[in-house]
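See below for the structure under consideration.
Note that one protein chain of the assembly has been removed; the remaining protein chains are unaltered in position.
The letters A and B name the chains in turn, as written, and every chain counts its residues from 1.
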Amino acid sequence: MLLSNAKIGSKVKVISLQSTGLLRRRMLDLGLIPGTQIEVIRQSPLGDPIAYGIKGAQIALRKEEAKHIKVDSME
Amino acid sequence: MDDKDPRRFEELVSISDSVQTMYGDELTDSIVKDIYTFAEAITKKAVTKKSQRKMNFDKKIDDLLTSRILGFPIMFLLLGVVFWITITGANYPSQILANLFFWLEDKLTYLFMAADSPKWLHGILILGMYRTLAWVVSVMLPPMAIFFPLFTLLEDLGYLPRVAFNLDKLFKKAGAHGKQSLTMSMGFGCNAAGVIACRIIESPRERLIAVLTNNFVPCNGRFPTLIALATIFVGGLVSSRYSTIVASLFITLLVVFGIAITLIVSWILSKTMLKGVPSTFTLELPPYRKPQIVRILYTSLIDRTIFVLGRAVAVAAPAGLVIWILANVRIGDMSILNHLSMFLHPFARIIGLDGFILMAFIIGLPANEIVVPIIIMSYMAKGAMLELESLAEMKELFIANGWTFLTALNVMLFSLLHFPCATTLWTIKKETGSSKWTILSALIPTAIAIVVCFIVASTARLLGSV
Partner (left out) sequence: MGLTCDSCGKGILKKKFNIKCGEEFVVALAGNPNVGKSTVFNELTGLKQHTGNWPGKTVVNARGNYEFNKKKFILMDLPGTYSLFANSVEEQVARDFICFGRPDATIVVVDGTCLERNLNLALQVMEITNNVVVCVNLMDEAERKGIFIDIKALEEELGVPVVATVARKGQGLDELRKRVFNIALGVENPKPKKMTYSKTVEEAIEKIQPQIHKILKGKLDSRWVALRLIDGDKTIIDSIHEYIYDDKILEIQGEEVLVNGR
């Protein structure tokens, strides 16, 4: 499953990053490393971006970024 | 190898390349992961979570402020309330300040008369410099002293990142960066500050878009103008009980219109001169923090208000002097100011203004704050009126000079959309390092201002003639 498809309110775990280069770097620095838990918190009134709870911070990612992150449902 | 040998770098580059081809991203991931694992281990040893009590407060506020249905209305409501408080609160102190300044003007005039000083000296110093200063201070100071703290409060609470969150999709569609709404927020204070804030946008293409469009957010040099005109011409349309509400609503609409223009221009730029796809975007939504009231008051009043006012005063004094000379030195049977305005008048009429107004905008290039004082002085130099102590008298003066609701509307639109002030242009030059973009940042808004005013004026003319 891709992070961009995860349901609002659900909890997921990072499996791998599909992006490369600078974007991959940035995602890693935000704490998106394999095994990290992510809570899908809320979406913007217009549907995109979506705010995720990552290692204690609330971080909004656009769909374009979130679809590069492979995750697994934790339920 | 010698210490001075530049080949060392080439060697470093080749080492880096060989490592990269050997391992690729694998090691990068590993490095970051190892650090985080280490951090996790340390945290486990030093941190204990006692209660699992969740902080639901933030979540509830966010549910409301970013709600699908209420998110946008709340945003506009907050903006409207800020304007309403500003307009209502500024009215009374403005009046007091104006009275004070004109009382002092009378005293100063007596002094000049007692000293038997020449008429031109009194004209230049009192009617030129002093009056412009008095107007700028009494009209600008109260709204700024109210608006800045209110806006800083929203900023300190952590609301602005939520605005960016709500609006991001629109910016993405316009090919711009989500953080552009943050730089626009800075523009409310001062466009030059907004342009500097564009540094937070990393992609050069999107940064340039944000720089070029920052001007469509009315800065504090223009707010007092908009507020004054909206109060007397828009608020004046309804009974006095509702006039401030209607005026606030109108200003809110004007700001929303500015945002719409920002998005449209951003979209056009990203389809034409600044082609490209939106770059990556991550935005942290920080927890809401209790605002530091004392610091807010201090910074917004001392750092911002006094700073902006100081700049306005520094520009207003010499400008007042120049205007008085232009208005009083005659060539033939008309003042220089009249000649210039006559020259601009035909064109100004087409876009719903008049020659004096257009000239005021041009002379007001150093600082937007002085545009209305210039208009007032130009009219007064024509001998229509001798003193101006309140907004009501300003309205009379304007109407006596042929203003209608439509004129006021066009002045407000032109003020919202026209070229940035000299300080902002200078900042754009410094930030972009390019004369081309600096010139465009003046031309694009001006063209839009002319087109919009032309459309409004023509539509009104057509409707009026039917």
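In the analysis below, a residue touches a chain if its C-beta (ideal position, glycine included) is under 8 Å from a C-beta of that chain, and two chains touch if they have at least 3 such contacts.
In this text the structure is predicted, and so the values were computed from the model without any measurement.
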Note to self: Counting the whole assembly, list the visible chains that the omitted chain makes contact with.
What the structure shows: A, B
Check: Which of these, B:P73, B:P286 or B:G402, touches the one chain of the complex that we don't see?
Finding: B:P286
Notebook entry, point to check: If the hidden chain were put back, which of B:Y110, B:Y298, B:F343 or B:F405 would touch it?
Noted result: B:Y298
Next item on the list: Could I get the residues of chain B that touch the absent chain, sorted low to high?
Entry: 1, 3-4, 6, 8-9, 11-13, 15-16, 19-20, 22-23, 25-28, 30-36, 38-40, 42-43, 45-53, 55, 152, 155-158, 160-161, 164, 179, 182, 196-197, 199-200, 202, 283-284, 286-287, 289, 292, 295, 298-300, 302-304
Next item on the list: Could you please point out the chain A residues that touch the chain left off the display?
Entry: 22, 25-26, 29-31, 54-57
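Simple rule for what comes next: only the chains that are shown with their structure count from here on.
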Checklist line | Rounded Å distance between chain A and chain B, as computed from the means of their C-alpha atoms | finding: 36
Margin query: Help me check something: in the complex, which residues belonging to chain A touch chain B?
Written below: 17, 20, 22-26, 28-31, 33-34, 41-42, 44-49, 51, 57-62, 64-65
Item checked: List of chain B residues in touch with chain A within their complex -> 25, 28-29, 32-33, 36, 59, 62-63, 66-69, 71-72, 165-166, 168-170, 172, 178, 278, 280-287
